[in-house]
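We show some of the complex, not the whole, and keep each chain where it was.
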Amino acid sequence: MKKSQISSALSDFFFEYETPRQVLVRNRRVGVVCRLIQLGVLVYIIGWVFIYEKGYQSTDIAVSSVFTKMKGVGYTNVNGVERVWDVSDYVFPPQVVLYLLMNSRLSLFQGEMTGVCVNTTNTCEVLAWCPVEDDRIIPSPPLLMSAENYTLFIKNSVTFPIFGVTRSNLVEGIDADYINKCLYHPEDAPLCPIFRLGDIVKLSGFNFETIAQEGGTIGIVIDWTCNFDVAVKHCKPKYNFHGLYGNPSDTGQTRPSLGYNFRYAKHYLENSVQKRTLLKVFGIRFDIIVQSLARKFDIIPTLTAIGSGVGIFGVATVVCDLVLLYLLPKREFYKNMKFKYTDTPIQVRSRQCAK
Amino acid sequence: MKKSQISSALSDFFFEYETPRQVLVRNRRVGVVCRLIQLGVLVYIIGWVFIYEKGYQSTDIAVSSVFTKMKGVGYTNVNGVERVWDVSDYVFPPQVVLYLLMNSRLSLFQGEMTGVCVNTTNTCEVLAWCPVEDDRIIPSPPLLMSAENYTLFIKNSVTFPIFGVTRSNLVEGIDADYINKCLYHPEDAPLCPIFRLGDIVKLSGFNFETIAQEGGTIGIVIDWTCNFDVAVKHCKPKYNFHGLYGNPSDTGQTRPSLGYNFRYAKHYLENSVQKRTLLKVFGIRFDIIVQSLARKFDIIPTLTAIGSGVGIFGVATVVCDLVLLYLLPKREFYKNMKFKYTDTPIQVRSRQCAK
């Protein structure tokens, strides 16, 4: 008996189908208002959420690796002493954040710490490298004005871990032949990975002469905004440049720390005496910042958007019901059409059948 | 004929409005239970999702750039030999991860690779820099105890790419005057970007004497948790400090690699003979970690939250229906009120009209 009951309940459940009963209100005003609201919701869901904001896609942020190489030879003539500067002289560690020496004040210090450098005056004796550095003078014009024509080569590899896609900034068409002769230009050669320093500085809003003398930091942003619903080859980097600190176009707040410089010492041993050359170097620091956002169709956000869209549709119905049941002149009539009351069933039936 | 049919169907569609027919159950128990469930859902959606979790906002993570500068002069006296240390002597590359030399064992090696350093014993001859380094002794007290009073200046620029907002840790009010005289303090000066090393070490849970002797790694976390629905000026950094490896408060698992040290060689050429000074340096490595999470009103998550909230409301109704149709004594009555059956229409009508 129990078994047959269960199987009967199951067959009932499977062969039955529930659908809500509806009142079809034939009223021009309500009809138009409601259809417009529903249309608005539909346009929002399809137009805004799906087409404009691509709500059917999930997102992924890349992990990346950057490699740089700078090329160019500089020449300086300080007080008649000529000198040649090549990459190994003016680029500090060959990494993501790389530093280009632009200007420097050179002073050779003796290694023995005398501590009695100045003792004819009444000041206290200070133990220090000797002679003491004079911090006030910035050489002008800058030493390495020729750096304007140096070039910077950037290799960048990005991997989107969730989507399993790896891309390099040497995209399709950027082969050895092209790299040997190209130079980055925002419109004419936006994919060439070789950048002229003068161009970078100009595009970032700095003035080359100022930055060459006092130093500064330039952010080179490599922007990977990709849509993997189209072919992967359309996923290409975009390069942007902007001054990070002490940019002349910044508001006053960052002014206190204009310029970029640091002290750098080279150590020598001469006749078993430790000596060092202290350089206060002014230069351009390049921060290569990889920024990425990839999108791809995903069933979860798609169905979440559809499901919540249906919910918003329900809100539209609630709004229309409020109009129908509280604002229209015939609201009592509609209320009776829509609702059935449990406590006064006879009255309800009679009303309903009387209509 | 076809055309008029279509236009008629269209006008029908536009001037009609469908609203579900409802049973209004006047039953105190069911009413209270259902209203409470619905109220709970509403409180959850408005209170939790919207107000507490700010479900109407989308999020963005920043790309960032960091610049550091350390200041301070140290003095050492090893076996009567006095020496002065300034920044260029004790700070290794001026970058995001910066390294402060705190202690070191110095040994001068001869450059010629003799390979016969030790041959009076019966051991095999080994080709090595000579003399061989003695790895067992860590100088104590540490060389640069005065480093406690050095200061570290951090400039940090963050850009939230989706929201298009760029901020610097030199926020409004942190101008040149303030920077010249301020020193970071968790309560009194939480926005001053100049940090005393002793303070950093203390706040990170380390003991300065221990870390100065054996070395260690300290993470300086710059936390940008911002809400761009209020004025951008309220988006301010918070600084946290914690030991990353070999922190005394860590559990036993990280103990094996307590301390931080590496070997560092300076190369010389004396009388055409290559020599080098090998330093085993013990020091503090500062990892500057930028952590960011910005939120801003976005129409998509707002409507997704509302839409799925309506869905949860639907679940509440289903729960109430289960109570109504399966638990109440008058459940058969309510079942007949709610459902109309298609297979026995006459019986249903009669029942319905009989009530």
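So that you can tell them apart, the chains are marked A and B in the order they are listed, and the count of residues begins at 1 in each.
We adopt the following convention: contacts are C-beta pairs under 8 Å (C-beta built on N, C-alpha and C of every residue); 3 or more make two chains touch, one makes a residue touch a chain.
If you're wondering where the values come from, they're calculated on a predicted model, not measured in any experiment.
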item	value
Complete-assembly copy number [criterion: all chains share one sequence; 2 shown]	3
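To be clear about the criterion, only the chains that are shown with their structure count from here on.
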item	value
Distance from the mean Cα position of chain B to that of chain A, given in whole angstrom	17
Chain A partner contacts - residues on chain B that touch it in the complex	13-27, 61, 63-65, 67, 69, 73, 75, 82-84, 86-89, 93-96, 153, 155, 157, 159, 161-162, 168, 170-172, 174-176, 179, 266, 268, 270, 275, 277, 299-300, 303-311, 314, 333-334, 337, 339-340, 352-353, 355
Parts of chain A lying in touch with chain B, wherever the complex brings them together	18, 20-28, 30-32, 34-35, 44, 48-49, 53, 55, 61, 92-93, 95, 97, 99, 113, 115, 127-129, 217, 219, 221, 223, 244-245, 252-257, 260, 262-265, 267-270, 272, 278, 285, 287, 289-291, 293, 304-305, 307-312, 314-315, 317, 320-321, 324, 337-343, 345-346, 349, 353
